Structure formats: structure tokens, C-alpha cells
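Below: one structure, written as C-alpha cells.
All protein chains of the complex are present and in place, except for one that has been dropped.
Every chain is named by a letter (A and B) in the order it is written, and numbering of its residues begins at 1.
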Amino acid sequence: MAAAQPSGPLLEVADLSTHFETSRGLVRAVDGVSLTLDRGKTLGIVGESGSGKTVLSRSIMNLLPKRGVVRSGSVRLEGNEILPLSAKEMRRYWGAQMAMIFQDPMTSLNPVMKIGKQITEAVRQHLDVTRQYANELAESLLASVRIPEPHARLKEYPHQLSGGMRQRICIAIALACGPKLLFADEPTTALDVTVQAQVLDLIAHQQAERFMAMVLVTHDLGVVAGRADEIAVMYAGRIVEHAPTGVLFANMKMPYTEALLASIPKLDEHSHTRLATIPGRPPDLVIPPPGCKFAPRCRYVQERCVQEEPPLTAGAAPGHEFRCWFPVGTPEGNEALARNEREGRVPQAAALAGHA
Amino acid sequence: MAGTGSIHLRAGDGALLRVEDLVVEFPIGHGGEAVHAVSGISLDVLDGETLGIVGESGCGKSTTGRAVMQLPAPKSGSVRFDGVELTSLHGEALRRVRPRLQMIFQDPISSLNPRRRVREIVREGLDIWEMGDKDARNAKVDEVLDAVGMDPANGARRPHEFSGGQCQRISIARAVVTEPKLIICDEPVSALDVSVQAQILNLLEDMKHRYGLTVVFIAHDLAVVKNVSDRVLVMYLGKACEIASPDDLYEHPKHPYTGALLAAIPVPDPTQHPDEERVLGGEVPSPIHPPTGCRFRTRCPKSQERCALEEPVLREVEPSQYVACHFPLEAGEQIDFARVGIGASIDVASDGDGSTP
Partner (left out) sequence: MPCSIPGFVVPERRPSPRGGAPGPGTGGFGGPGAPADAIRRDEADPSSLAFEGDAGLLQVDAVAAGPEGGRRRLGQGLNVTAWVAIAWMAFIVLIAVLAKTGLVTWGDPQNSIASCASKGPFAQGGSAPGHLLGCDSIGRDMIARLALGAWESLLVSVGAITVGFVIGGGLGIIAGYFGGFVDTVLSGMFNVLLSVPAIVLALALVAFLQGSPENAANSTLPDWFVLILAIGIVSIPLVGRISRASALSWSQREFVLAARAQGAKSGRIMIRELLPNVAPAMFSIALLGIAIAIVAEGTLAILGVGVRPPTPSWGNIIALDRGLLLTSPHIVFEPSILIFLTALALNYLGDVVRTRFEVRESGI
């Protein structure tokens, strides 16, 4: 099946920047991001709130308003440039080529429209099919997202369903026209852990069945660990580390990635284990700090980090890139950490926070 | 999933909070039907201890927390706090107890008044009870804001100017300002990023030491609950499943549902592929017509006929580990949630429509 597809990657993003004009100045929400995604693969985008991960996925989808947004760079879907397209022209792509699942299944569904209608609307907008056929398709879609009694559900309203069921409906709507690329923006953050596992399994299942590529946006490295082929870690609007999943977890180079991973509570740790935290907050994107954007919060920080921004450099493993002068696990990194510990230096943000 | 037992309650007067056979129901319509939110929960929390309550949405864990606060008062059962029976108190007498019993909520947006300044929000408890003069109150607010890692100089700002994590810090400051003995934390980190979650969990631990707090910590993520708790109560559909120390729960879960909760936690390790068989299927049944017998039987792979007919009662299966299950897990037993046991679909009498809504 893959052989029948045209060659080249499905999605190519080159030097994409998205800046918002605000009363305070230009907010550099996404700054020079490049990435590619092959058919059927999953890219995990990981970062804190304010890292620009959501804006990035919406920029690629071309979902941002035109006014007050400054964009540059290129987004190619199967070789076609889509960044300059108007909303009207994008309608050919939305739903049919690329679809999105949002964090909050309640607000992304229309509360006063029956579920069946919401799905058939999406179908009939893109496919020239009869109402009858659309209804049948909707029912089979609901069955495919493992909703019990799909026929009865078609006539219900979103508020009659649980959060997990609503997210399944959103997935069904996103899948309705067979997109090649699915954006899942924190699809399980609003859900219970048990339901999260169900929903992620479901998405993975559908993805494999439809040979669909996916961008999975999340703040939790644990969510993408077993499910993404490669992971891009974002910080302050930039990709700070990008690697195949196995490489990233086995050999992470960026102190930020290390800190994100360390802050997850682990089941095999004893209770009352003090969690590692990242002090401070992401930087002001209007006046970002010079040098490495993570330097004010970094345990490895050295003089060079605050003066000079590290470029995205390739690591030893193929496909591994990171932005750091003193990477984790390297002699320079170890030396930097040891020196900071020896001299009692802590990151600026930690010192500010520790004013007590 | 019965748990209508109280064998796990510890003897003696050490318990700061002792809840017995708590029942909370919300009537719906006029047909006499009711949502059985909490159906006979017993728990106790010793002075200085942290009790974790864990379960899925709709299991009644938040309702339990609010019923302890008498907001609203439970339908029946006993809530003894610091030697006082709260359910017997009303009006002014109940109000007098309030500053010693505080609550932190899940939603940092909803739990702070957007119109009021941070300083006013934190000082409110002191103002209500007229604790100290104006200077003393302001000094206390400064101290508490500082303790939660907020710069008191920002006290004149309003909540919307802060991030979710910072708002949660403000909520914590508001809760500790009256120096309560017990704090009920209702999913305090569920709305936060992982990195911020770690900050708040550490902060709660610091506050506990600094102000000598006893904590009831409610969450749906067992990994989070494990980190903060001394003892964990697993709840399902208004009933207790298992009560044990967090390390015991993790080492050898006895209730199939505890096993399911553990299996659902995403592991940040790509070599451990998520195993679909270990993911609990289905949904929580309707609390209006809960299943007979064990309430978990409709999703349980181990369920037998007995589970539909007879409600299991909490019993001690290991030292200090209590489980309400007829067929508890053996050591190291792996359960396959892809199939469901024969006790799942048994209809008993007229009350058999408790399956997935």
C-alpha cells in the first residue's frame, strides 16, 4: 500500500515562524521550526504550557487567524505549499487531508447538535454522498471508535455522554473523511488515566489501520514514550531536541528534556520521594533572554549559555538534534554540572523563586 | 466492590478524622430515584498523616471530600473531626469549625474570584474570623504568600494575571492562612503540566511540614497519589475497593481495579510498550442504578456469579492491606482486561440495568 503513495515525506515544515502582534510587542510563539513527517508515522511534540507547541500545530494546520499574526517559512503537505492559502482554499485540506482533535471534547463539540448530525456534516462537506450513506458511515465510524450501541448514540447530544465517549466522538469526526495527517492536541489531558489509555490505544489502532500520520502534542513525556516514532521537545517556540523515541530516552542530550522526564512522579519510587522540579517559568516571548532560552532555569548553565544561543546540532545517532553547549551525559555537560555543584550556583530562576 | 466495612479503621484516639459509613445521594427528579454518589465509605486519617483517595471520575472521591466538609452534608454516616461529630453540627456551630478544615480545588480558574486581588483572597479567612488586627493580618498574608513561593509584592494583582500553577499556589495560601488542622485537596494537580505538578506536589509536602497539616489528597492518577500519601484508599462507584500503604498497593495490588489503575499510568520508557490487554475497558456504570453485588463486576475479568449476588466486604488480606473482593489477585498475577468475567452480565432482580449507560 505504501508503495502506491507518491514519494517524499508527507509533511515538510521548513523554518516556520509564527509571531503574534500584541500591545506589548511581537510574541515569538514559534520561531524557526523545521521538521518532516513520513506517512503513517507519529511525531510527538512535547513541552510545557507556553512552549509554543499548540501554536505550532495550529500554524501547520493553518488554523490561526490572519490578522495580527506574522508568519514565515514553509509548510508542505505532499509537496504542496499550504502556508499562504486562504481559509477558503484550506477547506479542501481541513478534514479531508488533515484533521485535528482538541484537548477539551466538550467545547469542540456543538452542544445543541445531535452527534449523528455532527459527523454527517463533516462527511457531506467533503464527500458527495447521500444522506443515507453518510448516516451509515457515521454509524460505522462510531463502531470503529468502539462506542457501544452506535446507532442509538447518533441521536444523542454530547452532554449525554462521558468525557471519554465525547473524545471518541471527536476522533470519529476527525477520521470521517480519511485524513492523511491527524493532529492530536493534548487529546487526553482532560481525561482520567484509565480513559486516557483507552483513547490513546484507540487512536494508535486507527492510525495503523488507516496508515495515517499523526502529530501528538502533549506536556507529558510518559504519554508519547510508547506511542511516538520520534519526539520533538519544544521550549520557548523552538525545537530544543529532536530524535527518534528510542534514541531520545536512551541518550537525551538537552537538560530541559532531562528535567521534564525527572519531574514525572514514578510508580516505582517510594512515597514521599521529593520530585525534581524545573524552577521558574518559560521565558517572556516578547523579550526572550539572550543566549540559550532555557539557561535561566538550567542546572548545567555556564557563562557561555547566557551569552550565546546554541544552534541545533546533530548528535551521534542519526536523526538526533539538540540545542545545548553542555549536553547531558557528555564530558562537557558533566563538567558543567560538577562545577555548578562545587561552586553552589543554581539557575537564576531557582534563586529568584527561593527568595524566602 | 463493596467496601461496606470498617475493619480497616484503626483503634484508639489517634485519628484526626474518622468517617464511618458515609452515604451521599443526590435525588433526581421526583420519581424517588437518586444518584448513589457515595455508598458507605469509612476512612480514618491520623494526625499528620496523608490519606490518598484514588479512582476514576464519578467514583465519588470528590463527593466524599465535600461530604467531610459538610458541603453538602451527607445523607447518613458519621464524620468525626478532632473529637467533634460534624454531622450533628448546624449553622453557627458548624461555621466555627470551618477555619480548621480547609479545601483546595482542582480548577485554579474556578476556585479564585476573578474580581478580587490576591491579597484579599488570601486574607479573606482572617477577615472573616477577625484574627488579629490589620497589621497582623497583612503580616500573616505576607508570610503565607512567601511560604507558597509567591512574591507578596504581587498581592495587588488579580488571579487572571497568573499561570495555573501560580493560581494553585494562591489557593494553597488561602487554605493554610487560618492554620487549619486538616486540608482536603481535591485533584489539586490534575489541571497542571507535569513540570508544574511536581512543583505543587513538593510545595504541598513543604506546607504539611511547615504548618503541621493532615491531608486528604484526592486524585485519579495513582502515581501522583503514591508520591504524597501514607495510606491510599481506592474507590469505585461510591465504594471502597482497597486500602493499603502506597508501597504495598504498588508492590502487590489485591483488587483487580487497583491493578487496572496501575496498568493505565503511562510509563516514560519507550521499551515498555503500552499493553492493550492491560487497559481496563468500558466505562463506569451509572450511579443511579449501580450493579448489584460487587459494583466493579461489570468490567472485571475475574468476576463470577458470586460477585453479582453477594457484595464483598473489606477484609485484611495482608498486614494493613484491606481489600473488598471475593477473588483478590494473587502475587504477580497478570490480568487480561480484554475479556470480562462471567459475573459481568448477570442480571439480578429488577436492579439489573446498571451496565454502561
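Going forward, a residue touches a chain if its C-beta (ideal position, glycine included) is under 8 Å from a C-beta of that chain, and two chains touch if they have at least 3 such contacts.
What you see is a predicted model, and the numbers here were worked out from it, not measured in a lab.
Asker: Out of A:L16, A:A134, A:A213 or A:C305, which residue would touch the omitted chain in the full complex?
Answerer: In the complete complex, the chain left out is touched by residue A:C305.
Asker: Using the touch definition from the top, which of B:V54, B:M69 or B:I346 touches the missing chain?
Answerer: Touching the chain that is not displayed is residue B:M69.
Asker: Could you please point out the chain B residues that touch the chain left off the display?
Answerer: These residues of chain B touch the chain that is not shown: 66, 69, 71, 95-96, 98-99, 101-103, 105, 107-116, 121, 124-125, 128-129, 148-151, 154, 157-167, 169, 171, 174, 178, 196, 199, 202-203, 205-206, 209.
Going forward, only the chains that are shown with their structure count from here on.
Asker: Between chain A and chain B, what's the gap in Å when you average each chain's C-alpha atoms?
Answerer: Roughly 31 Å separates the two chain centres.
Asker: Please output the residues of chain B touching chain A within their complex, sorted ascending.
Answerer: 56-58, 146-147, 149, 151, 163-165, 193-199, 201-202, 205, 220-224, 226-230, 245-247, 250, 260-274, 276, 279-281, 283-284, 356
Asker: Residue numbers of chain A touching chain B in their complex, please.
Answerer: It comes out as residues 48-50, 148, 162-165, 192-198, 200-201, 219-223, 225-227, 245-246, 249, 259-261, 263-278, 281, 353, 355-356.
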